[in-house]
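A single protein chain has been removed from this complex, and every other one stays in its place.
Every chain is named by a letter (A, B and C) in the order it is written, and numbering of its residues begins at 1.
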Amino acid sequence: MTAATVNSKSEGFNPEDFDVPSNYRHWVGDRAENYLGPFFFYMDGMHPRTALRVVNHHCNAHDSVHGGILMALADYTLCLGANGGESESVVTVSCSNEFTAPAFLGDLIEGRAQVIKRGGSMVFVRCELLVGETVVLMSSAVIKRLRK
Amino acid sequence: MTAATVNSKSEGFNPEDFDVPSNYRHWVGDRAENYLGPFFFYMDGMHPRTALRVVNHHCNAHDSVHGGILMALADYTLCLGANGGESESVVTVSCSNEFTAPAFLGDLIEGRAQVIKRGGSMVFVRCELLVGETVVLMSSAVIKRLRK
Amino acid sequence: MTAATVNSKSEGFNPEDFDVPSNYRHWVGDRAENYLGPFFFYMDGMHPRTALRVVNHHCNAHDSVHGGILMALADYTLCLGANGGESESVVTVSCSNEFTAPAFLGDLIEGRAQVIKRGGSMVFVRCELLVGETVVLMSSAVIKRLRK
Partner (left out) sequence: MTAATVNSKSEGFNPEDFDVPSNYRHWVGDRAENYLGPFFFYMDGMHPRTALRVVNHHCNAHDSVHGGILMALADYTLCLGANGGESESVVTVSCSNEFTAPAFLGDLIEGRAQVIKRGGSMVFVRCELLVGETVVLMSSAVIKRLRK
């Protein structure tokens, strides 16, 4: 995740157009995240909450969500933990994932991250993705801050 | 990755249409992989070789490839290691990733997996993704075989 | 971690002899854990709490605790999450660790695990190790149950 130079409103997506609750908002400036998701988030203090409504192109032949989509949403969630939802650029160093349950077509997947340590150059974060009360992925990461 | 019931030719993508060398072929039946990539592969004995040509929607604002795309390609590569390129359905249990270098717009990313152990129910695989000689991601996974 | 056939009292260690609070107790029957630690635990419902008092042989030349000791304590903590503190034998399949801060000679390291999913054959657990309020290691694991 890298912040766009201009965090312009015109690029932004409306969560309700993607069947995601209106308290979430769109991080502007990452083409891949728009394409992969689009993903949405809000900050609960230091801790990000994220969301994705599962559609056809997130799924395999059995209508379950591809592991790559889940890890991409986890990475988005973890990086928001690292930069606190601000425009600071960060880069993932390592990301470890355990797939605890499947998610399916039509599900709303919600992510929540917990920042364990935020150092000057490295941030340690973990998160889980849930469908309702069921954890579908648990994830942890080391993320580097790219401060000037 | 789950195999389509009908691995029909009509769904297949031609690698050269995506600027990927013609010795690679398309795994048919996973909508997410078609959307995320499309990804391509061939088998070098038991060991898969995979490829993705990076285009705009794989990248963030700095034209570097999103970590989620890299982990999705790694997952594809690892699962092909687990099912040997055959139609056996497999599901990723855990996947650990280290991001060793960035990949950029226009790059051809190639993956190669090494099956460390293929048990009756679980397969242990690791892979690396490369741009030329540079490793951009190293990854390892535990994958479950879904045999009837 | 595998349960001893006879979970005999005579083998047990007294936590206070190792400067560990008396509400912890000793898991009997694993020679390596006795040697590595000894480690101690109690169950907070389904969630284990564990402890180790750091002595000389846990440390390197700078009196900080070796990463291998921390990962061994994490593995002990995670496996207790998987077997619920009972005598069921379990075996670690994968274990991922992030080292968030150092621990030092004389510290009391405490572990706490959270069972994310306990399936019939596999358990997903994560834990953190702390010195006071500081997390020194975060860890997650896939653990296999060895039921007859």
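One rule holds in what follows: contacts are C-beta pairs under 8 Å (C-beta built on N, C-alpha and C of every residue); 3 or more make two chains touch, one makes a residue touch a chain.
The structure presented is a predicted model; accordingly, all values stated were derived computationally and were not measured.
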item: Neighbouring displayed chains - absent chain, whole complex; value: A, B, C
item: Sole contact to the chain not displayed, among C:P15, C:G29, C:P48 or C:G85; value: C:G29
item: Residue numbers in chain B that touch the chain omitted from display; value: 94, 96, 98, 100-101, 116-117, 124, 126, 128, 135, 138, 140-142
item: Touching residues (missing chain, whole complex) on chain C; value: 1-5, 29-36, 56-62, 64-69, 71-73, 75-76, 91-99, 102
item: Residues of chain A in contact with the chain not shown; value: 93-94, 96, 122, 142
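Assume only the chains that are shown with their structure count from here on.
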item: Inter-centroid spacing, chain C versus chain A (mean Cα positions, whole Å); value: 31
item: Distance from the mean Cα position of chain B to that of chain A, given in whole angstrom; value: 21
item: Shared interface positions of chain A, touching two or more other chains; value: 94, 96, 98
